[in-house]
Each structure stands twice: as C-alpha cells, then as structure tokens.
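All protein chains but one are shown at their positions in the complex.
Now for subunit A:
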C-alpha cells in the first residue's frame, strides 16, 4: 500500500519538472538524426552502387541487414537518456535537499528507493518507446523512399523493437543505481557522459582485440545491451566478429547491474543522516 503511494509520488515528481521531456526531445532529435540521416545515406549507397563506388564510399557488407541496424539506434545510442533520467531522479533529491520532505512523508527509505527504481524502469520504457517510434519512423521512411526493405512486416523486427524498449527500461534502473551510489549530481552526470561516450566504446574496442578479454568485454553494460537488442551499429562498425551474449543473458546482465547497484546504495548512502 505505502509502496504504491510512494510510486505515485515518484511519477508525480518525474512529471512535474521539465527534465523528462527535455531528455525526451533530445533523444528524439538525436535518434532522428542518426537513424534517419544514416538511413538515407546507406539507402542511397545501396540503391546507387556505381555512384557510391565513384565517391569512394564502401557500401555495407552484403550480409548486413540495414533495417534492424538503423532501428536499433534508438537504444544503441539512446540508452544514455534513460540512464541520465534515472540518475537525476536520485541525485536531484540530494542536490535540492528534498530528501527531507520525502522521508518525512514516507519514513521507510527502502520503500522510497524501490518506488524510484520501478518508476524509472517505466520511464526508461517510455523513453524507449519514443526512441523506437522515431528511429523506425525516420529510418523506414528513408528505406521505403529508396525502395528498400523496411522489415516492418516481419515479426523479428517487432521482437527487436520490444527488446530495445526493455533495454531502455533497464537503463533507467541502472541510472537509479548509479545515482544512489554517486549522489553528487555533477559527478553522476560526468560519469554517465564519460562512461557511455568514451570509456565503454574504448573498452569494448580494446577488449575485442584479444580472445580472453573479448569474453569479459561481452559483459560490459553497453555490449550486454546490444546483445539484448540483437543489433547495433557497434557490432558492424568496429567490432564485427566478436561473439555477443544471448539476448536474455544481456538482459540479465543489465538487470543485475541495476539491482546490485541500487541495493548497495540502499545499504550505504540512502541510509545516511539527512542534514
């Protein structure tokens, strides 16, 4: 009972500030640019192989299916947005010292944190739905415009979209875990940006150079996320050939990271004196 009250309060907190739609707009713009723009470029290359050869651009390998690759931009580049939103949901309570009214209204702190985790899983799924609506919408338009296969009549495509939305949801949960471990808002944002944009891509690349490290590299969160979704420009662009986890293993890795980080935070920073 008190959990559902806390959950309702967390959704209200989320919806009564501007952060969620700011991030939703950025996500939509970024995904539309990448999925739509690259969709148009690759479609044009695919449709005009001669012109492409003249301009020196190599077309994609023939065995790569273009549609799932483009659609998965929603999560393969968009996962930073639910991650940020989840982290901010926790750190803003510390930053604005709103933990005081929060814990006065609901003194059971674990209830509050559980509600935050669940609310951010839902928020991540909503961002995922927005991201996939944009990536499918823009990329399918580009593909169809050049008379290429959109894959929208295939159940595999829709399963990919579903797994992508699940991945985005789990990233929201990881954001909560990160936020409660690193309660300083600026530090949390810097970590999110640095890890997702620089550190993880470098680690994934470095890990792929060697068979042993490649096994470990599969468990990096971004790699696990791409495994869950089942397609990513990463696997094509740079690290082709590396074995990925099964989709459900990738999902479990993400879920595990979200739960473990949140649980550690619940036992440490979340229990501290609020002053």
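The rule is short, and it goes like this: a residue touches a chain if its C-beta (ideal position, glycine included) is under 8 Å from a C-beta of that chain, and two chains touch if they have at least 3 such contacts; residues count from 1.
Following the convention adopted for this analysis, contacts and distances are computed from a predicted model.
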Problem - Complex member absent from the view - protein name from UniProt, among "Fe-S cluster assembly protein SufD", "ABC transporter ATP-binding protein", "LLM class flavin-dependent oxidoreductase" or "Tat pathway signal protein" - result: "ABC transporter ATP-binding protein"
Exercise for the section: Quick one: say which of A:13, A:163, A:204 or A:218 touches the chain that got left out. Expected result: A:13
Handout entry: Candidates A:48, A:92, A:154 or A:249 - the one touching the absent chain
Key = A:92
Practice task
Determine and list the subunit A residues touching the chain excluded from the picture.
Solution key: 1-2, 5-6, 8-9, 12-13, 16-19, 92, 96-98, 100-108, 273-275
